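Every protein chain but one is kept in place in this view of the complex.
And then chain A:
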Amino acid sequence: MNIRPARVEDLAGMQAANLQNLPENYSMKFWLYHAMTWPQISFVAEDHKGRIVGYVLAKIDDQESSEDPVHGHVNSISVLRSFRRLGLANKLMLASQEAMRSVYKATYVTLHVRKSNKAALGLYRDSLGFKVDKVEEKYYADGEDAYSMRLTMTD
């Protein structure tokens, strides 16, 4: 198993994994846009045959004002079922957070998660130390609420 920065050649595999794992999907241009804008902060996990089995897609959020500190946002993360509980998501997140911090000097990371997603909540809250910032009602297309979560990164 390999954890490494995502490259353009990985995007098709990331897109396919996303489609298999999550209901929020994106066409290739969206994936390309991230790779062309923040090439250092998305990561993949690949198996020994070089197949993408997990990924994290991240971006740096627009600053609302110049006082608003630079911060990252996790757009999408997932791991193919047969490769779950190996610690891959945890490692992907840590790698991305480190890159956000060292390359862009991001001071915190945000993300959204379904209220009912136990596995993801376990990952963010228990393993990584994210805190619930607020609840966003009916955030998802099917009407489910989201927790907006945040992790402050310190040096």
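Just so we're on the same page, a contact is a pair of C-beta atoms (placed from the backbone, for glycine too) under 8 Å apart; a residue touches a chain by one contact, two chains touch by 3 or more; residues count from 1.
The definition used in the following text is that contacts and distances are computed from a predicted model.
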- Query: From the names "Terpenoid cyclases/protein prenyltransferase alpha-alpha toroid", "NMDA receptor-regulated protein 1a", "RING-type E3 ubiquitin transferase" or "2Fe-2S ferredoxin-type domain-containing protein", which one matches the UniProt record for the unseen chain?
  - Reply: "NMDA receptor-regulated protein 1a"
- Quick one: say which of A:A35, A:L128 or A:M153 touches the chain that got left out. A:A35
- If the missing chain were put back, which residues of chain A would it touch? 1-5, 7-9, 12, 15-16, 19-23, 25-30, 32-33, 35-37, 39-40, 47-49, 53, 80-86, 91, 95, 99, 102-105, 116-117, 141-142
